[in-house]
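With one protein chain removed, the remaining protein chains of the complex are shown where they sit.
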Amino acid sequence: MPDKVYPDFAAAVADIPDGASIMLSGFAGPGTARNLIDALYRQGAKGLTLISNTPGRWQDDRIDSGVLVKEGRVAKIHAAFTASPHPSVPSPFTDLYEAGKIEAELMPQGTLAERIRAAGAGIAAFYTPTGVGTEMADGKETRVFDGREYVLETALHADYAFVRARRADRMGNLQYHRTQRNFGPVMARAAKVTIVEVDEPVVEEGAMDPDHVHTPGIFVDRVVAVPPDGIQEEPPQR
Amino acid sequence: MPDKVYPDFAAAVADIPDGASIMLSGFAGPGTARNLIDALYRQGAKGLTLISNTPGRWQDDRIDSGVLVKEGRVAKIHAAFTASPHPSVPSPFTDLYEAGKIEAELMPQGTLAERIRAAGAGIAAFYTPTGVGTEMADGKETRVFDGREYVLETALHADYAFVRARRADRMGNLQYHRTQRNFGPVMARAAKVTIVEVDEPVVEEGAMDPDHVHTPGIFVDRVVAVPPDGIQEEPPQR
Amino acid sequence: MTEKQPLDRQTMANRLAMEFHDGWVVNLGIGIPTLCSNFVHPDRHVIFQSENGLVNYGPLAERGEEDPNLVNAGGQYVVEMAGMAILDHADSFALIRAGYVDVTVLGAYEVAANGDFANWKVAGAKGGGIGGAMDLAVGAKNVFLALEHTTRDGKPRLLERCALPVTAVGVVKLVATNLGLFEITEQGFLLTEIAPGYTPEDVQAVSGAQLTVSPNLREFRRR
Partner (left out) sequence: MTEKQPLDRQTMANRLAMEFHDGWVVNLGIGIPTLCSNFVHPDRHVIFQSENGLVNYGPLAERGEEDPNLVNAGGQYVVEMAGMAILDHADSFALIRAGYVDVTVLGAYEVAANGDFANWKVAGAKGGGIGGAMDLAVGAKNVFLALEHTTRDGKPRLLERCALPVTAVGVVKLVATNLGLFEITEQGFLLTEIAPGYTPEDVQAVSGAQLTVSPNLREFRRR
């Protein structure tokens, strides 16, 4: 069996080419694979397509997708936000977007999650009630089922997924802690290559109760344990 | 908060009317809510629509959906089998079906699971590759996405779901044991009223790790603990 | 004559929270809606749900007791509640679209007499922030809004039709502003409760839609 445990983040992202599409898990912090994003930043890939809840915020002391956006390494983003949810939250994306230097597809968050889920479920497209009668349905096929209108949305695939979890075993089985889970399980299934950073040292097979594996290892290709001096989940701001 | 814990199976199924549609979890034994099926058999409801993997087998010593089928209490069934998977497995359904005394909709098992999942996900319909070019696609809309053909399938709803789990708390949070899980999580979300029988005595809220709840209690309406003299999961045949 | 007393944000949130039934599953948006969780009804218990996969979570975490991996949809640290459960994002929005949320309370830029509302894009902007609002708006059994009655420069937010791109069509049932409480009916906005010192004419003067005044109009309830 191929060994899924990689020695460091650089090795885990080394082969990602220019123009790759990458799903980034994370919601308001938890679940964001900051170490992998940081490694990709150092690796240099550009012309990327990102699929994530937001285009990231980036402050000097925190790494997230914004660091790639700010450096002009992102060609397109698919997200539930193309403006900051709060004026107080800085986004390097906004200026580039207004200037036409980055493409974006905005969609409802549930549609984003379901499109990713569809890709990892072999479903080509689905009819959702979300967005009917809004700009989000412009140019899309709508259809009435049982008297209610729905809009057709298609699966959203990617070359890579970056996920953060609490724990992994050597086969890539994953457990998440609390709201760290968010997009992890669906992105791991939707991407061709899933790369995971985990809070804790990798454990042996058999260390997890099979009933409590959130993401089976067959969806996971590479695992790196975050070392003590790695980037830990953002602590509460005081 | 309404109390979800019911004293016995009869009380939990008392209000099910003639003509109700009922999803029955269970695959090859595990997950089958045998005590609830038995209680419904005694309760007398008829003209039922069942949604389950098979139309049941029924042997004198084991209770499953076959007991309802055999008594002529089922008008229609939606299933992945309308013939026994094995000639050696008796099915009271077959004679009635051949005689035109019961209706059936046969479909691939993954389509069955996904249609139930769609109902519990607010999705009206989806395009699946399964069944394209077969009788299963007869009369259905097909469509090509990215060069591959898919068939349109719609959500499958029900009035009730009968589910068996290992453990429940007073809010209806559920944990399943191994392959007992099967259709439980998706049926609990797809039915208007979900009724669950559990192997163990009901525990207090807080007894389960939130990361390891398989079905959140908001999908569960009624819970009954299987007493020591209740019907236990089928033991291995010797 | 009573002095005009516009309602503060917590009072607006409390009023909407009074409408929550026992056992309801409640989803609160960012801003004023979040304050609904501060209202504790003596004999009703509700279940808070957050679209990032949290079911039955507790109040905001006290300083020092935060779990860095336990946040609500607003990114605020919350504490666990006995009986809490976690879902992934797809399952969480499945829950929302399938109608398991009894009420969502959202903020808005505009709300219209036909039940439309707008909360994701400001005038002239290229981008927007939809987040979970469109899913909640079509999925929740009840959509309540909490918003200031006018913009900072005094323009009305209660309108005959939304000028901004809408979040959902015809879904809003109840609106609390700093000037009153409004049901949305077949006839449009029905003013049922009003801030102290205000007359219906005062409220109509800063509204962009025709208001109907309830025959049972009363002062804004605080408990």
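Just so it is clear, A, B and C label the chains in written order, and each chain counts residues from 1 on its own.
What we mean here is this: a contact is a pair of C-beta atoms (placed from the backbone, for glycine too) under 8 Å apart; a residue touches a chain by one contact, two chains touch by 3 or more.
These figures come from a predicted structure and were not determined experimentally.
Colleague: For the unseen chain, which displayed partners does it touch in the full complex?
Modeller: Answer for the hidden chain's contacts among shown chains: A, B.
Colleague: Out of B:S21, B:S65, B:T128 or B:T194, which touches the unshown chain?
Modeller: Looking across B:S21, B:S65, B:T128 or B:T194, the contact with the absent chain belongs to B:T128.
Colleague: Which listed residue (A:P90, A:G122 or A:G230) would be found touching the missing chain in the intact complex?
Modeller: Candidates A:P90, A:G122 or A:G230; residue touching the omitted chain: A:G122.
Colleague: Touching the hidden chain in the full complex, which residues of subunit A are there? Just list them.
Modeller: So the residues of subunit A touching the missing chain come out as 1-2, 117, 119-123, 169-171, 173, 189-190, 204-206, 210-211, 213, 216-219.
Colleague: Spell out, residue by residue, where the missing chain touches subunit B.
Modeller: 27-31, 80-86, 94, 97-98, 104, 106-111, 113-114, 116-117, 128-136, 166, 176-186, 214, 232-236, 238
Simple rule for what comes next: only the chains that are shown with their structure count from here on.
Colleague: If you average the CA coordinates per chain, which chain's centre is most distant from that of subunit B?
Modeller: It is C.
Colleague: When the centre of a chain is set as the mean of its C-alpha atoms, what distance in Å lies between subunit B and subunit C?
Modeller: Inter-chain centre distance comes to 37 Å.
Colleague: Using Cα averages as centroids, what's the distance between subunit A and subunit C in whole Å?
Modeller: That pair's centroid distance is 29 Å.
Colleague: When the C-alpha atoms of subunit A and subunit B are each averaged to a single point, how far apart are the two points in Å?
Modeller: Centre-to-centre distance between subunit A and subunit B: 34 Å.
Colleague: What residues in subunit C touch two or more of the other chains?
Modeller: 86-87, 90, 93-94, 96-97, 139 - these are the residues of subunit C that touch more than one other chain.
Colleague: Where in subunit B do residues touch at least two different other chains?
Modeller: Subunit B, residues with two or more chain partners: 121-123, 210-211.
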